[in-house]
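Take a look at the following structure, please.
A protein chain is absent from this complex, but the other protein chains hold their places.
The block that comes next holds chain A.
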Amino acid sequence: MTDLEARYRRLLRWYPQAHRAVHEEEMLGVLMAGAEPGRTRPKVAESADLIRGAARIRLRHAFGPESGPSWRSAFALAGLVATLVLACELVPQSLFLFWNGYFWAPATAFGLALALVAVLILRAPRWLAAGAAWAWAAGYLAWSLPQVLPLDFSDMYSFSSSQPLPVVLQFAPVVLVAVLVTLRPDRPVVPYRKVLGWSALLVGAGLPQLYQFENWFYETIGSLGYETEAILFMLPLTVLAVLAGQAARTATGRRTIVLAAVPVLLMTGYDLLVLWMTGSWLFGSLGLLIPAVIMFVLARRGKPVPQTPVPG
């Protein structure tokens, strides 16, 4: 392989994998045929043209008319995924209350109600699922908001000019989940076993968070600061990163990630934001983010799966 060919091949990596599988050799033939003898590097204009062409193809594949079915499946799935992640986030808190004798604490009731919303998303007509999601969101906000009022976070955050921000960040996912459920065009097509498996894994990953309520944890690790305490959030974030990595191998999965990213990241990445806002970005935010990114990249490896409606 000549230097020029190797450089052209590197530029062709900008193209989607499916496009490269069909057209890489053909495009290489065209590029080599157009190159003057003795040339070892592509011209700047040629490189820019290849990158621009790759961007056009990627954009058209992502948003063009043929991507319609994938977006439809993704809209169907995103509400369910966000609802389940939110439910899994509530489970450790509910379990803690349950073990401490508060069998019907509001948190437990909200966890169970959200599981019911997930069932409605899967089985009921859209209006019923959307109604249940909004009712749940309204109830949850009415219950939680008074607990964080008045909005005085001066002892927690280093800024004072935007005190409502943490509250907005905390409650935005609840509203966004209801929005996604409302936008659901069809009932999501999902293998129940897989959904249950991932949900159980996410709940399991969240269980170590119960330690933050234990005296020994609070007195030892907790006393070292929130940055150290954030290690408890590493597991759920890693599980989600693996799930996202696997989902990213399908067209529908990639679109589901885009749609569900904001509420899910606000739910599970809330602690990342807190760490960032408190200035603990080096060991705290990056300490959580780097393992998650590595797991995402590892899980994404392997053959891209052509059209399947289910991520993971």
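What we mean here is this: a residue touches a chain if its C-beta (ideal position, glycine included) is under 8 Å from a C-beta of that chain, and two chains touch if they have at least 3 such contacts; residues count from 1.
In this text, contacts and distances are computed from a predicted model.
Peer 1: For the chain omitted from this view, which of "2-oxoglutarate ferredoxin oxidoreductase subunit beta", "Pimeloyl-ACP methyl ester carboxylesterase", "ABC transporter ATP-binding protein" or "Transcription regulator PadR N-terminal domain-containing protein" is its UniProt protein name?
Peer 2: "Transcription regulator PadR N-terminal domain-containing protein"
Peer 1: Which residue from A:H19, A:R39 or A:R187 sits in contact with the chain not drawn here?
Peer 2: A:H19
Peer 1: Would you mind spotting which of A:R13, A:R52 or A:R123 touches the chain that isn't drawn?
Peer 2: A:R52
Peer 1: For chain A, which positions touch the chain that isn't shown here?
Peer 2: 19, 23, 25-31, 33-34, 45-46, 49-54, 56-57, 60, 64-66
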